[in-house]
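In what follows, a structure is listed as structure tokens, so that the remarks can point back to it.
Just one protein chain is left out here, and the rest sit where they should.
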Amino acid sequence: MDYFGLYNYWIVIFLMMTGFYIVISRDNLIKKLIGLNIFQTSVFLLFITMGKVKGGTAPIINHHFDTYSNPLPHVLILTAIVVGVATMAVGLSLVVRINEAYHTIEEDDIHLVEEEP
Amino acid sequence: MELILDMASWILIVVGSVFCVIGAVGLLRMPDFYSRIHASGITDTLGAGCILGGLLLQSGLTLVSVKVAFLLFFALIASPTAAHALAKAAYLTGEKPLTRRGKSA
Amino acid sequence: MKRHSVLRVVAKLFLPYILLFALYVQFHGDFGPGGGFQAGVIFAAAFILYALIFGLRTAHKVASADLLRILMAAGLLLYASVGIVTMLKGGAYLDYNFLRHDPVHGQHLGILLVELGVGVTVAAVMVTIFFGFADRKNR
Amino acid sequence: MYAVAIVSVLATMFLAVSRAFAGPTVFDRILAVNTFGTATVLFISVYVFMGGRPDFLDLALVYALLNFIGTIAVLKFLQFGNLAVGGEDEGGLDS
Amino acid sequence: MTFVIDILLLAMLAATAITITRLRSLFAAAMLTGVYSFLSACWMTALDAVDVAFTEAAVGAGISTVIMLAALALTTREEKRPKHSRILPLFVVCATGAVLIYGTLDMPRFGDPAAPVHQTVAPRYLQSYEETHIPNVVTSVLASFRGYDTLGETAVVFTAGIGVMLLLVRSKRLKQDRKSKNNESEEPAQDNPKKKDPKNHIAENCIL
Partner (left out) sequence: MIRENLPALQVVIPLMAAPICILFKNGRAAYGIALAATLFAFGAAISLLTQVLGVGPISYELGGWAAPWGIEYRVDYLSGFVLVLVSGMGVVVQLFSPASIKREIDEEKHYLFHCAFLLCLTGLLGIVITGDAFNVFVFLEISALSSYILISLGKHRRALTSAYQYLIMGTIGSTFILIGIGLLYMMTGTLNMADIAARIGPVATTRTVLAAFAFFTVGVSIKMALFPLHLWLPNAYAYAPSVVTAFLAATATKVAVYVLIRFTFTIFGEHFAFEETPVATLLMPLALIGIVVASSIAIFQKSVKRMLAYSSVAQIGYIVLGVSFVSVTGLTGGIVHLFNHALMKGGLFLAVACVVLRIGSDRIDDFAGLGRRMPVTMFAFVVAGLSMIGVPLTVGFISKWFLIQAAIEKGWWPVAALVLLSSLLAVAYIWRVVEIAYFRKPPEGEDRITEAPVSMLLPMGALILATIFFGLNTEATAGVARQAAEYLMGAVR
């Protein structure tokens, strides 16, 4: 079986997992959001990769070309990018409020503050 | 005429590419921040300028060339401005240039 | 940035072109890359540049919180009401073919309106988000 | 010929991004990211010409624009620690 | 040529992602996130997704970076050294990655025009130029065929706007309140846990 045609899926999966790792291993609330951003961006890359047709061009009709890449993943990802930035904005504003309430944005310290009477 | 334009554009593109790499090498190899700014200036203006100029010659007189011209204009104004602001900010924040003794004073 | 005269001159030079470019992206989305969302973001970016260089208070004079709130709602409403109009004209929700007598023109008009709605909402929301963060000085 | 340009631009991106990784000061990173942005603009411009669809230059324009705005925002942040202060109206704040 | 571009861009993406993981300066991490967005936008252009590259650059490198910087300005710039062991997260990530890699094995190969993705729905979209006369297929799919998704997308953006207004925008009255009380309003009075202050006792006692 020829697995060579999958190399960029694998790299994209590596990127996704790097982002995911940041999200679940870090304590800093902003770092988590950064990780989430990388995770999501890499998922977008996965979608875009599947839309590519060899020898194709961007799906904007032009009479010099007749092979186009698949437009549907692009449409989906446009929507998903917007969702990503919306989540990011809400998450960051939550972090700002948390910082005002606890004076820290480290998860451990928040637990410590919480345990104080 | 066509041929001359074409040749000129290719020459510009190749020269621009070389300048880009030179600038980037300088950015990586120069010893301190202020000298690195000089190096990045090569990429930002000379490299970008030459490549975009070459593309401008390639594109003829269309909407595309207007866009390239605008990019050129942008590259020639925005990048130096950013570099200027950056150097100023660095200097005011207390970043000291490398002196002759070889260490940041 | 009082003394950053270079920055201010350059920003003043660029701002009109950026806004023009945003409009180009907004209305040229049918033919090239771009569309409402991208245009909205570029518009907001131009506004953010303005606020960064000329100060927040000046920027607030250009776009007050109330204006942003209304624009934000208006864009979404515009989008949704295009659907209602097609419905009233006898089509399904968002079936632009019914907007005009000719389906092709209907599609064009529908997409134009819808993209406009997206652009307005996105620009207003992005500027609101920026103001939300930038206004909140905690010291 | 475009290939030469693409490869050298990619090399530029690579070198610039290495400087951004290495630092050591924040300003080095900003400078590197700025140069990286310029290289990206060049990459897109050359790439769309190579693909035969130069009408996508809008992309390069957006990149150039955002690169500029991003650098300004970062600088402002560094200088004042806040995006809010330091405008025309806030007298007394000497850059 | 495409292969070289692919490999170089992907290598840079991976290097950026790893560096972000290792950096503790949040400021640098935010900037490198911008770089990451630029890089992925470049790769998207190389994969013919110009519209997406446009958006990703505008959002990822522009707006996201700016709001992240704004949030950093209100919080802190350094991340503390983490204290926990990283074994469990690493295990979870490896397991997830393994499932994904396993999933790729039966995938159609990269760029294969015979893949089901390119066979079923997409050809109809590419022919839509005849009906709509809109050359940018992405726009016509986005705004017409799947226009309802885009309405949802706009609603998501709107929701984010509402969220920021609710969370961050202070009203005028509250501002004056804060000025007079300074910092008191931010910290709920917790000095006396026995006190029957209704606001602070809602579900205060809990086990985490």
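Just so it is clear, A, B, C, D and E label the chains in written order, and each chain counts residues from 1 on its own.
Methods note: contacts are C-beta pairs under 8 Å (C-beta built on N, C-alpha and C of every residue); 3 or more make two chains touch, one makes a residue touch a chain.
All of these numbers come straight from a predicted model, not from anything done at the bench.
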Left-out chain, listing which of the shown chains it touches: A, C, E
Contacting the left-out chain in the complete assembly, out of C:A39, C:L94 or C:A134: C:L94
Given E:A14, E:L90 or E:I162, the one touching the chain that is not displayed: E:I162
Residue of A:T18, A:T57 or A:T79 in touch with the missing chain, whole complex considered: A:T79
Chain not shown, touching residues in chain A: 20, 23, 29, 32, 36, 39-40, 43, 46-47, 50, 72-73, 76, 79-80, 83, 86-87, 90-91, 94-95, 97-98, 101-102, 110, 114
Absent chain, residues of chain C that touch it: 66, 69-70, 72-74, 76-77, 80-81, 83-84, 87-88, 90-98
Footprint left on chain E by the chain that the document does not show: 99-100, 102-108, 115-122, 124-125, 144-149, 151-153, 155-156, 158-160, 162-163, 165-167, 171, 173-174, 188, 196-208
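The working rule: only the chains that are shown with their structure count from here on.
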Least step count from chain D to chain E, where 1 means the two chains touch: 1
Chains in simultaneous contact with chain A and chain C: D, E
Of all other chains, the one whose Cα centre sits farthest from chain A: B
Chain pair with more C-beta contacts, B-C versus A-E: A-E
Distance from the mean Cα position of chain E to that of chain C, given in whole angstrom: 21
Averaged-CA centre spacing for the pair chain E and chain B, given as whole angstrom: 31
Interface hub residues of chain D, defined as touching at least two other chains: 14, 30, 55-56, 58-59, 61-62, 65-69, 72-73, 79, 82-84, 95
Multi-partner residues of chain A (each touching 2 or more other chains): 57-58, 60, 62, 78, 82, 89, 92-93, 96, 99-100
Chains grouped in pairs wherever the two touch, ordered by label: A-C, A-D, A-E, B-C, B-D, C-D, C-E, D-E
Residue ranges of chain D in contact with chain A within the complex: 51-53, 56
In the complex, chain A residues that touch chain E: 1-3, 5-22, 24-28, 30-31, 33-35, 37-38, 41-42, 44-45, 48-62, 67-79, 81-90, 92-97, 99-101, 104-106, 108-109, 111, 114, 116-117
Residue numbers on chain B that touch chain C, as the complex places them: 70, 74, 77-78, 81, 84-85, 88
